[in-house]
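In this view, the complex is presented without one of its protein chains, the others remaining in place.
As written, the chains take the letters A and B, and residue 1 is the first residue of each chain.
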Amino acid sequence: MNLVQILYSLDLFGTVVFAITGLLAARRKQLDLFGAIVIAMVTAIGGGTLRDLIIGVPVFWTQNDIYIYVVVISTVAFFFLARYKRLPVKMLLFTDALGLAVFTVIGTQKAMELGFSDPIAIMTGIMTGVVGGVIRDVLVGEIPLVLRKEIYATASFIGASLLLLLLHVGIEQDVAVITAILLTVTLRVWAIMRK
Amino acid sequence: MNLVQILYSLDLFGTVVFAITGLLAARRKQLDLFGAIVIAMVTAIGGGTLRDLIIGVPVFWTQNDIYIYVVVISTVAFFFLARYKRLPVKMLLFTDALGLAVFTVIGTQKAMELGFSDPIAIMTGIMTGVVGGVIRDVLVGEIPLVLRKEIYATASFIGASLLLLLLHVGIEQDVAVITAILLTVTLRVWAIMRK
Partner (left out) sequence: MNLVQILYSLDLFGTVVFAITGLLAARRKQLDLFGAIVIAMVTAIGGGTLRDLIIGVPVFWTQNDIYIYVVVISTVAFFFLARYKRLPVKMLLFTDALGLAVFTVIGTQKAMELGFSDPIAIMTGIMTGVVGGVIRDVLVGEIPLVLRKEIYATASFIGASLLLLLLHVGIEQDVAVITAILLTVTLRVWAIMRK
């Protein structure tokens, strides 16, 4: 797989993971299947949508149906699965960490490739990683997680910065991407384990 | 009246209706006239604004002043009317159903005409129909109605899907539009009556 394929696979993986965190939030509030799909959708595509609007490119999911299908199918599947089997919430926190890392790095890279400066690319990366979760939490009436957990957006910030640093010192793009993702995941996982 | 004129009339009607649902939410929270206008405005134009941003066309109300005038005038009129006369809340639920139907169909058609695929056009239609109400509910501190009433966005989803189905099998556009609107309204009204 080349870099584009790797990022695309990770992007779809992140979409599934964030959809499931949306489903879990919906279940905590006793929402039905449709409410769960709505929450899952905004969680999974909210950050990337705002990113694309702000950097002025076509919104990603309007160019490729697969994101919508992925969100609907994985939400429906896990909705019914959750009736028969307790979802492993702890494991989901870890996959959520991977989602945050992937979305941050994808967002940062997308802005950088369009020629935006480093601070803008970092802002864009953080937004891609955290905004979906912010809307999810606001919709279910909670103060957003990102505001309550210091190491959440901080991990996103450090991951985005590291990506740009590695690229500026001449590291190959696929190595830089993987390294930045791994560092972001590690920071989040460390923060989760520490509690 | 041709199709464009029918849709435009219905669009303005939907704008009035959604403005009034915003006014009612504002009154439940004892907001003053200005707060009511703000809530009415976002309820009436929020969905279409997000739709236009996402499909990449100029935001509709920036191209035609009438939407702003319609929201302000109908909110002010009903604000003072409500002091002397109890608003018929039940009847408003039914007109809200018509607003949802009209906005859904307009949103779906707009995206379809621009060449977006069916799932994207359906997403766009649902967004146009429900996002204004979501922002209204978030602003007044409630969990959005669309998350609590299964048949709300489901009606929107079915209406948008039916419109595309009818067009794909070759039904004339104005017949398809009216049929899709009527089905959406009927579903919502049935859901309201069932309670």
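One rule holds in what follows: a contact is a pair of C-beta atoms (placed from the backbone, for glycine too) under 8 Å apart; a residue touches a chain by one contact, two chains touch by 3 or more.
No experiment lies behind these values; they were computed from the predicted model shown.
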Cross-chain touch to the chain not pictured, restricted to A:154, A:173 or A:186, is A:154
Out of A:93, A:120, A:171 or A:189, the sole contact with the unshown chain comes from A:120
Touching the hidden chain, out of B:76, B:114 or B:138, is B:138
Note that chain B touches the absent chain at residues 26, 29, 31-35, 38-39, 49, 53, 58-59, 61-62, 65, 68-69, 138-141
Across the whole complex, the chain not displayed is touched by chain A residues 53-56, 116-117, 119-120, 123, 134, 138, 141-144, 146-148, 150, 153-154
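The working rule: only the chains that are shown with their structure count from here on.
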For the pair chain A and chain B, the C-alpha centroid-to-centroid distance in angstrom is 30
